[in-house]
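On to subunit A.
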Amino acid sequence: MKVVEKKAELCIGCHTCEQACSKVLFKVEDPEKSAIRIFEKADEGFDINVCNQCGECIDICPVEAIYKGKNGNVMINKEKCVGCFACVGFCPISAMRQHKDYTQPFKCISCGACTRECPTEAIFMKEKE
Partner candidate 1 sequence: MIEVNGEHIPWKEGMTIQDVLETCRYTYPMVIIKVNGKIIKRAQYETYKVKDGDVVQVIHLMSGG
Partner candidate 2 sequence: MSCGKCNKTTVEELKKTHKLLAEFDYEPVKVEKGYANRTLYVNVSDNKIELKPVSEELKEKFIGGRGFGLWYLWQAVTPETKWNDPENEIIISSGPIGGITQYPGTGKSYVVSLSPLTNIPIDSNVGGYFGPFLKFSGFDALEIQGKAENDVIIFIDGDNHKITIEEAPEECVDSHILAEQLTEMYADSEEGKKNVSVVSAGSAAEHTRIGMLNFSYYDVRRKKVKLKQAGRGGIGTVFRDKKIKALVIKFSNLKGDSNNPADFDTIAKTGIKLHKEIHDFDDLQNSMRKTGTTYLVSIMNDYDLLPTCNFQFGNHPEAHKISSKVFKNYFNITKTDGCWYGCTLACAKSVDVFKLKTGPYKGQKVIVDGPEYETIAGVGSNCGIFDPEAVLECNFYCDTYGVDTISFGTLCAFVMECYERGIINKETTGGLELKFGNWKAQLELLHQMARGEGFGKIAGQGIKRMKEIFAKDYGADINFLNDIGMEAKGLEFAEYMPKESLAQQGGFGLTNKGPQHDEAWLIFMDMVNKQLPTFEDKAEALHYFPMFRTWFSLVGLCKLPWNDIVPEDNAETDEPHKIPEHVQNYVDLFTAVTGKKITKEDLILQSERVYNFQRVFNIRMGKGRRKHDDIPYRAVGPVTVEEYESRQERYDKQLKEEVGINPEGMTTEEKIKVLREYREKRYEKLKDAVYKRRGWTMDGVPKLETLKRLGIDYPEVVEIIKQYLD
């Protein structure tokens, strides 16, 4: 399975990745609607927050709406999801998202769009067991 890997020290905080992501997911350029998020650190530099496809959320979903896709990445079945957001609260790295315009959570689907736009290769796709 391919996941988004990161070298946070290379990030320049341009937020291009967020725009690329929200465009794929919701057809808008809006960082709030991006599955990958860039946060300015208190001291210096940036934090890159994105799903590592660990799958913890799969077991927390009461309707089994979260599953491993055929590429091994973790997906949400919107038909089944009842919008409880337990997965958001229980994500060990806080990478599951909620936005006021939607009644269901959303997450990184490992499509790689963000990595293609990153000017510094701070994020890139990597094969993971």
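Candidates were picked such that all candidates are chains of the complex that A comes from, given by their letters.
Heads up, the rule we're going with is that contacts are C-beta pairs under 8 Å (C-beta built on N, C-alpha and C of every residue); 3 or more make two chains touch, one makes a residue touch a chain; residues count from 1.
Keep in mind that this is a model prediction, so the values were computed, not measured.
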| subunit A: touching candidate in this complex (1 or 2) | 2
| What residues of subunit A sit close enough to touch candidate 2 in their complex? | 59-64, 81-86, 88-90, 98, 100, 103-104
